[in-house]
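What you see is the complex with one protein chain gone and the rest in place.
Up next is chain A:
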């Protein structure tokens, strides 16, 4: 869009850049209504709130529905994937054997609760997966085998099944038909209903050539006819990928998850050793322990809470993105989003509305403000572009009245030859035809035949400030042929962007605005929006070079893109979000696809990535901090018989050794269920500095993690001490 911007502002008026058209099509309200446009930018907007209330209401039902799956996950080959839970499962088997051999309320109780601990862990995972499965089922419905009309080499058409299509085949799709596979439109233009994939009911335009040529299999053509060149083999289509992703079938552990698992495994090994070597020490001390008690101690010590919830947290993190209509091709990409330190944001559509708005009329000497205002308004009456409408709006705001409207006027459309648009008003009586034109300064001065140094000065000043000047002139008016003045069009920065960038800066994220504008314009908008840096007159090569240089400095870069020429940069970026409206090359190159094609969402994606990591860290801390209380419950219960002094450690005043151990085991199991909602929804995350986040999370999950189990175990002990035969 860059050349048009600088040389011929009027081009912009009629041939609005692809981004704004796309908004106009997919979501007409968003492009014009400033209030609406900020909605997706709100960090935890209303949409999430509804999701949350949904969680709460349906959780009990979801848990129940996931129960069969949780039991199926008791298979050893599944348990093996989490070493912590595998140890618990072995412990369950051991206590069960012990319980069968020598049944007592205590042993059977412990055995049952250990099994429940394993099942609760499976339940968390099953619930997390079930959400994706429901979505996958609805996607599958769209994948029903569609017949395709393949165009053969000789131009004839053959009816084949969609599954028989190969990459490079060309198919014809007419109104009402379902597109049989992923591909690019090579002929024609059509409106397409993509609601099966995006959930967005408004149709989108897909046309041959350019950046809006990609179509997805399973979507429906609503009007016209297109020829599609297939770009994905059956089974590897976008829809297939999406189904696999939301189902979690292709889920692999992410780097941070692997690192955390290693830590948890080594803690588990330490505790296994601590418990195994406790027995000889206990025997030496004259207080040999039963296998059931030792197993109970072990299970309470190893980090079962995080071990049970770890995979659920990962699945739920992906799911949170899916609910915002973002598809991450891997969990690695979601994690990388949390690490991003440089955001490349396209100016148009992300930082600004992407359309220029009239903000000011600058009359030339000898022209009154109202003359220019009315002339500008009249010349724009027929102009239905957002820019044209904004001129009318501004004129009305400045006092233009409807009774001043001319009668018997003809509108003059914009043409590439004249590069102007305007209005011709028939003169009253003998008065000549009055022609009013607006357009690029060069075109208008050429048309009027006179030049003005004042006009040149105003035009320069507006351009320097990042605005777009439109000259207005009239021929045959009451004062003859003359230049009237200039309309100042400005690329309006979305409200609230500056605050968001401040927030990002506090989080340590640098924002770089990418624009095709010249450096002067770019600098002005960058200053107004409050970004840290900008890249003006950006070519795809420039973008790629910028990403490479940021990465060479150790930074991680996120960007959005939709064009084929964005593909190399998308592939190079650590987080590349391709717009769903973009080309298949872009979607292929990025590691996320935004089905809403809303570039502002990149900021939310960073938040979701961070929230995922924070949730893991917080629950790990919580899980380990819990152990302190368990020691105070179990150790005096085990050894107060040998060393009565150790009863002092029973600071919770638990009823008896057996109730103390049982209570610790029950708490250990119940805390998993209690934290499933937190694991699924993620811990509360408010963008702030690292220090503030750490302070809050250490306080809540560290200190809270130490204190809560004292209370929990005590309460459970009060209840279980009522069970006959236990104490």
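Here is the rule we use: a contact is a pair of C-beta atoms (placed from the backbone, for glycine too) under 8 Å apart; a residue touches a chain by one contact, two chains touch by 3 or more; residues count from 1.
By definition in this document, contacts and distances are computed from a predicted model.
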item	value
Protein name (UniProt record) of the chain left out of view, among "ABC transporter permease", "ATP phosphoribosyltransferase regulatory subunit", "Potassium-transporting ATPase potassium-binding subunit" or "Urease accessory protein UreD"	"Potassium-transporting ATPase potassium-binding subunit"
From A:68, A:147 or A:255, residue that would touch the chain that is not displayed	A:255
Omitted-chain contact residue, chosen from A:158, A:174 or A:285	A:285
From A:162, A:609 or A:657, residue that would touch the chain that is not displayed	A:609
Hidden-chain contact residue, picked from the options A:335, A:374 or A:491	A:335
Residue touching the undisplayed chain, where the options are A:86, A:447, A:667 or A:685	A:685
Hidden partner chain, residues of chain A it touches	255-256, 258-260, 262-263, 265-266, 269-271, 273-285, 287, 297, 301, 335, 338-339, 341, 505-510, 553-555, 609-614, 616-618, 620-621, 624-625, 627-628, 631, 635, 639, 642-646, 648-649, 685, 689-691, 693-695, 697-698, 701-702
